[in-house]
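Only one protein chain is missing from this complex, and each of the others stays in its spot.
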Amino acid sequence: MYIKIKNKHIELIKSANPYLIFATIFAFVIGLYYSLFQSPPDYIQGDSMRIMYIHVPSAWFALMTYSILAGSCVLWFITRNPLFNVVARSIAQVGMVFTLMSLITGSIWGKPTWGVWWVWDARLTSMLILFFLYIAYIFLWQAISNKELASKISAALAIIGFINIPIIKFSVDWWNTLHQPASISKLSAPSIDVSMLIPLFIMTGACFLFLVTVSLIRFRLVLIENKMLRTSSL
Amino acid sequence: MNELKTENLSCKRGENAVLNNVNFSIKSGETLVVKGRNGSGKTTLLRILSNFITSYEGKVMFNGISISEDSLYNSKFNLIGQKNSLKENLSIKKNFDLWDILFNEALDHVKLLKHNNLYHLINRDVGSLSDGQKKCISLHRLNYKKYELWFLDEPFVYLDEVNTHLLIEKINQFNENMGIVILTSNINLPKNFHKEINI
Partner (left out) sequence: MPNLIKRDLLLSFYSSANFFFTVSFFILVLILIPFAFGTQTDQLKNLFKGVVWIALALSIIITVDRIYNTDYEDGNLDIIMQKNKTIEYLIISKYITHWFIYCLPLLVILPVLSFLFYLDYLETVQIFINLFIGSFGMVFIANFVSALTLGARRTIFLKAIIMIPLFVPFIIFGSDAGSWPILLALSMLSFVISIYVTAYGLRLYGE
């Protein structure tokens, strides 16, 4: 059982890096231009809602990254293909950054909107817990010195965390709810204006590019690291 | 008459092959000394033989039955690993009490310790003993009787000359009672041990 990735694939990823980095920066510049200058201010919240253009995509990707992480851990256990483990390990850090980003921007947005930096409702709380799940996954891997064992153990933990998040969301929901209802999930009848959707989608694309770029860099590093672990053990 | 046998035993840890085609056969009353460089898989071999590692290639048979399928096999061997299995903050006597329950057998520890000249230490905390004394106490587990196989991982480390002789004597005695011993060691042992393999 070995990773069927040859040096030329790693080289290919390496050579694609500059283009991806450029595309990410470009997408962010365009996205920020649209969201700051080309979209109207919200007629209730004013200019403060512009932070939504960074908050919403990072919250989406925080959740999506964790789903990919847990999904690839499950696939790793089923198929025993170590590539899934490499995928999980490469995206964990990016996911943590997205979660932190959505928490910080959410707070900044919350201050003018609700008058407080933080509200103890289901979505915010489970996001905070998600952040600690990322931390637990990353640091448990580092704490165990046998790296093959570490990958298996932290993968098991990631799956348990995936079960835990809906439970926490349900429990806090049951406890109290202050948050405004989800407005973007139903795209068929969007309750926000099209002029606001355009920058939101560009920013989502930019965040996606960011995710792909950083993950690929990490992917290459993890592969090289694995290779070094393999050769250095004798 | 018992027989423990491996056929083409290979084992990978991670990406590295640790054991490569290990073949041996050992019968009642014999001792096998496993030699090899550091990291060559001596401990791995003992952990395969004691059913802790189950992912390997090849066969390990006890009396013709694969050890992973023999439900009684686990109660037939006594594994002394490199760790001492002693609670550092408890006295030797209390440690023995805990072992007696785990091994489900009450030994006359006082008599056995007097034989080893360790009786005066019985109420000392294990943490205050020297490494050699700890090893002696740890090897005390070999006195539990109902076992047909002994797996000893580096049993001679830390032992002085007197205790090394006592242990060799004990192994010979066990062999006379038709016991099988597999031990790993890198020191040169007297030639009266039956078999030796290099891995």
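Read from first to last, the chains carry the letters A and B; within each, the first residue is number 1.
Assume a residue touches a chain if its C-beta (ideal position, glycine included) is under 8 Å from a C-beta of that chain, and two chains touch if they have at least 3 such contacts.
It should be emphasised that the depicted structure is a prediction, and the values quoted were computed from it without experimental measurement.
Q: Could you tell me which of the visible chains the hidden chain touches?
A: A, B
Q: Of B:61, B:90, B:122 or B:168, which residue touches the hidden chain?
A: If we include the chain that is not displayed, B:90 is the one touching it.
Q: In the full complex, which of A:64, A:83 or A:140 touches the chain missing from this view?
A: Only one listed residue reaches the unshown chain, and that is A:140.
Q: So which bits of chain A touch the chain we can't see?
A: Counting only chain A, the missing chain is touched by 129, 132-133, 135-136, 139-140, 143-146, 149-150, 152-153, 156-157, 160-161, 163-164, 167-168, 171-172, 174-175.
Q: If you put the missing chain back, which residues of chain B would it touch?
A: Residues of chain B in contact with the hidden chain: 47, 50-55, 71, 74-75, 77, 79, 81-90, 94, 97-99, 101-104.
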